[in-house]
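Below you'll find the structure, written out as C-alpha cells, and then a few comments.
The complex is shown incomplete by one protein chain, all other protein chains being positioned as in the whole.
Every chain is named by a letter (A and B) in the order it is written, and numbering of its residues begins at 1.
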Amino acid sequence: MKKFILASALTSLCMSSATADIKVGILHSLSGTMAISETTLKDTMLMLIDQQNEKGGINGEKIVPVVVDPASNWPLFAEKARELLTVEKVDVIFGNWTSVSRKSVLPVIEELNGLLFYPVQYEGEESSKNVFYTGAAPNQQAIPATDYYLEELGVEKFALLGTDYVYPRTTNNILEQYLKDKGIDEEDIFVNYTPFGHSDWSKIVADVLALGADGKKVGVISTINGDANIGFYKELAAAGVSADDIPVIAFSVGEEELAGLDTTNLVGHLAAWNYFQSAEGSVNTNFIKTWKETMGEDRVTNDPMEAHYIGFNMWVNAVKDAGSTEVDAVRAQMYGQKFPNLTGGMAVMLPNHHLSKPVLIGEIQDDGQFDIISQTSEVDGDAWTDFLPSSAVLKSDWKDLGCGMYNLETKSCVQIKSNY
Amino acid sequence: MKSVLVKFLINNPSVLIFFLILSFITAFITIGSEAFGYGFISTSLIKVLGKTLCFCLLAIAMDLVWGYCGILSLGHFAFFGLGGYMIGMWLMYERTKLIVIEAGKNAELPMTIQEVQNAIGAQIFGVVGGSEFPIIWAFADFFWVQLFLVILVPGLLALVFGWLAFRSRVTGVYLSILTQAMTLALALYLFQNDSGLRGNNGLSGLQNLPGLELIPQSIISIWFFWGSAAALGLGFILIKLIVESKLGNIIRGIRDNEQRMRFLGYNVETYKLFIFTLTAIIAAIAGALYYPQAGIINPAELTPIASIYLAVWVAIGGRGRIYGAVIGATFVSLLSSWLTGGQAPNISLGFIELKWVDWWLVLLGISFVIVTLYAPKGIGGLFDKFTKGISK
Partner (left out) sequence: MQLILKIIFFMLIFSNTSNAQSKFQSLIEYQNSNIIKPSVKTAPFVINSIQTFNGEISNKFLLAWQLKKLWYRKDDYSIFLVEKHSNTEYATIDLETGKSLGLAKKNTIKQIKPNSGVRRLIGSALVTSQLNSSILINRISSLDSIGRNPKAIHLQPLRNAILKESDTNLKIQMERLERILSVKFEINEVKRIEAIRSFDNDLSLDVRASLNPILNTTLELSKSPPKQGTYAQIIDMKNPSKFNRYQAYDMIVKEGWAIKYITSEMKRSSLIENIKDGEVSGIKIKNLHTNLSRDLAYSRLVNSDLAPKDVTESQIQSAIDGTFFYEKYIEKSPNVILATQQTLNKIKTKVYIARGIDLFLDALSLASIFFLAAIGLAITFGVMGVINMAHGEFIMMGAYTGYLVQQYIPNYTISIILALPIAFAVTFFAGILMERLIIRHLYHRPLETLLATFGVSIALQQLAKNIFGTQARPLTSPDWLGGSMIINDVISISWIRVAILCLSIIFFALLWFTLNKTRLGLETRAVTQNPQMAASMGINPHKINMLTFGLGSGIAGIAGVAIGLFAKVTSELGNDYIVQSFMTVVVGGVGNIWGTLAGAAMIGFLQKSIEWFNPSNTLAAQTFMIVFIIIFIQFRPRGIIALKGRAAGD
C-alpha cells in the first residue's frame, strides 16, 4: 500500500513537471484555523490567473496554477514550499497569511532562490531578497491610523488590544514608542494581549471603559485577530460603547470578518487598510463584479485580495519585461514596476520590496461595509521602522545596495539572508 | 553473549524483519537521493520520510506507555515538542552567533562579548519585541549541555508530573485528561510572548545547521534520514528488550490489573513512573531529530490535538505490538500528508466532486471509529491473524 502511494505520488509528480507552461504556486491554507482567511486568497489567485490566461497568458505561454494545502500547519508551509520549488518547479509562489508561516517558509525560499509574494499587512522588521511584501508595513497602516487618532479625534489615552502573537506585539511596540515620541505619557497607554479565538471579553471591555476616569479621551487600537473579534465587538456593542465616545480602530478587521457579525451596533468604529470594497472607481467595480460572478453574490472583497491583485499583475508585467520567468531577471524588473490600485492612483514597487500605497480609514456601516472617511496619498512601505532605535538605522535596498539589512551608521550590510 | 542475541532474534523474528525492511528502505532512499544517488527521490520527499521515521520512534514510545503499560498519555507530543525546543535553541543561537560575528568583522571596532550577546539577542528576539536573553537560554551556546537538556527537561517534567499523578492514584481516563491538561498548559505557556521562546513564532530556520551553511539541504536531509533511521532502530530494540524482559511482564500485568499487581507486592507506581519517564525521553529524542528537518517549532505543534493524533496512529497501527505503532505512524501520517497536499486526484461522483482536502479528515475520523469498534488490534492485529494462519 505504502509503496503504491509513493509510486503513484512519484509518477504524478513526474507528469506534472513535464509540462512547459509558466507555473504559479499557491501556498494558502485550505484547511485548519487559517483556512477562513486564506481560502479566499486562493480563489482570488485562481480568478486572476484565469483572467490572465483569457488575455493570452504571458508572452503566449499559459499560466498553470499549482495549489497546495499547508493546512494551517507552520512546518508544513516549509515542506510545501520546498515541494513547490523543487518538485513542481514553479516560477513564483503567492501565499502565506500569518507571520509565523512566512518565517517558516523564508529559509526555504532563500535557499532555493524562489520568489514569494506575501499579501497581508505585517509587522515589518524583515527584508528578504526573495519576498515581495504587497501588504502594508506598519508605517502604511498603524502609523497613519494613530496619526488620525491624535490629530482628528483628539485621543489622549490609548488602549492597545491585541492577540498574543508577533504582529500585534511588534506593531504595539512600535506604536508605544511612537506615542511616547508624540508626548503621550506611558501611563496613558494600556496594553492587553489575549489568546487566539478569545471569547470572554467582558472584563477587558470594562477595563477600557474605566480608562476614561481621568477625563482623557480614550481610543482603542485593536490588533485582535480573526474570530476573536466577533466576541469583542459583541461585548462592545452590549456595553453600549458608542464610537463617538470610545472609538475602536482595527488593523485586522475587514469586510470578510464583518460578514460574521451584525454591525448595527458597531456603526462608526474604524478600520485602517489600503483597500476597502466601498472604494469608488471603475477598476474596483469591475474587480468586485468579476469576483461576485465567480464566487457568488454574497462574497466580499478585502485588502489582501487587492495586494494579490497588484502583486500578480506586477509580476506578470515584470515577466513580460524580462522575457523570462527566471527569478533574478524578474526581480530586477520588479523594481519601479507600476500598476493602478483598485482605489485609484498607482502602486509602485520600491527597491525595499514594499509597495507605495495610499492609506484608507473607514467607518463601519450597518451593512458590513466601510465608509471611507480618510484617504492619504501614496505612502512608501518601510521595512525597518523609524520609530524603534535599533531599526531606525537599518535600511533595505535590494536594487542598489543589494542588501536588506543595511546599517546606515556603520555603512555595512548586517546580513544578506533575512532574519527568521 | 552471542547465543543470547541469536536466541532473542529467533524468539522475536519481527526484530529481524523490521531491521531488514528499515535497512532496505534506508539503502533505497540513499540510492534514490539527489545527493548520493540517482536523484529520483526529491529532497522534500526525503525530508517527509525522515520526519516519518521520527514519528515512528514517537509512536513506539507511545505504544510502550499505552499499549504495554496501559497509560493512555495525551501528553507525549508535548515531550516531543520540548525536545525540539531544546535542540532548536542551540541551532538558533549558534546560527545567529555566526551571522553576528560575520557582520562584526566589517565594524570598525572588534565586538565585545556583551555586544555580541546583545546583537544575537536583538536578532533572535527582535520579532517578539525584545532583545534580552531569558535565563532559559543560559546554555544555548553549549552544544553538549543543550543536547543533554533534550533528555533532561522533558524527562524531568515527566518525572515530576508522573510522580504527582501516580502517587495520588490518578488512573484511567482521569490520567488521560490530566495529561491533556498538562499539554494544554504547556502549549498556552509557550504561546505567551514572554515565555522566552519567541511565543507564537517559535524557533525557526532550524534546517540550517550552524557552520554547515554551504552544505546543500539535499545532503543534510540524508544525514538526518540516517540519524532518524538509526534512532528508530535503537529505540525499537530497546523497547523490544524491555517488553520481552521481566519488566515487560510486570507492566503488562499492571495494564491488565493494576490492583492485583499491587497486592502481589509490586510497587506499581515506580514501574509506571519509570515507563512514563523513559518514553517521554524517547519522545524528546524523536522530537530533537524531527524539528531540524521540519525547520520550525512553535507552540501550535504542542496543542492537545497532536497528542490525540498520536494515539490515533498507534490505535490504527495496533496497540501492544511495536511494529503496529510503526505501521500506524507511517501509514496515517504519510497518507494524511499526501491527501491534504492537493496532489491526490479528486473523486467525481457525477453529481458532486469530492475533494480529498475537504473529506480526508471526515474519512479519517470514521475509519478511526471503525477500527476502534471492529478491529481493536488495528492493522497489526490483521497482520497477526494472517501470520498465525500461516503457521497453523
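Simple rule for what comes next: a contact is a pair of C-beta atoms (placed from the backbone, for glycine too) under 8 Å apart; a residue touches a chain by one contact, two chains touch by 3 or more.
Everything quoted here is computed from the prediction, not taken from an experiment.
Q: Among the options B:I60, B:V150 or B:A165, which residue touches the chain absent from this view?
A: Checking the options B:I60, B:V150 or B:A165, the one contacting the hidden chain is B:A165.
Q: Of A:K23, A:H198, A:R331 or A:H354, which one is in contact with the hidden chain?
A: A:H198
Q: Just one of A:D21, A:D181 or A:D214 touches the chain that is missing; which is it?
A: Candidates A:D21, A:D181 or A:D214; residue touching the omitted chain: A:D214.
Q: Specify the residue from the set A:G57, A:G268 or A:P340 that touches the hidden chain.
A: Answer from the full complex: A:G268 touches the omitted chain.
Q: Across the whole complex, list the residues on chain B that are touched by the chain not included here.
A: So the residues of chain B touching the unseen chain are 72, 108-114, 161, 164-165, 167-174, 176-178, 180-182, 184-185, 188-189, 191-192, 194, 304-305, 308, 311-312, 315, 358-369, 372-373, 376.
Q: Counting contacts across the full complex, list the positions on chain A that touch the omitted chain.
A: Counting over the whole complex, chain A touches the hidden chain at residues 31, 33, 35-36, 39, 148, 151-154, 164, 186, 190-195, 197-200, 202-204, 206-207, 209-210, 212-216, 227, 230-231, 234-235, 237-240, 243-245, 247, 256-257, 259-262, 265, 268, 280, 363, 371-374.
We adopt the following convention: only the chains that are shown with their structure count from here on.
Q: Using mean C-alpha positions as chain centres, tell me how far chain A is from chain B in Å, no decimals.
A: Comparing mean C-alpha positions, chain B is 33 Å from chain A.
Q: Help me check something: in the complex, which residues belonging to chain A touch chain B?
A: Interface residues on chain A, with respect to chain B: 1-2, 5, 9-10, 12-13, 30-31, 67-69, 71, 73-76, 78-80, 82-83, 86-87, 99-100, 103-104, 106-108, 111, 123, 125-126, 164-166, 169-170, 172-173, 193, 195-196, 390, 410, 412-415, 417, 419-420.
Q: Which stretch or stretches of chain B touch chain A in the complex?
A: That would be residues 40-45, 47-48, 99, 102-103, 106-108, 122-123, 126-129, 131, 188, 191-193, 199-202, 204-205, 207-208, 217, 291, 294-298, 300-301, 330-331, 334-335, 337-338, 340-343, 345, 357-358, 361 of chain B.
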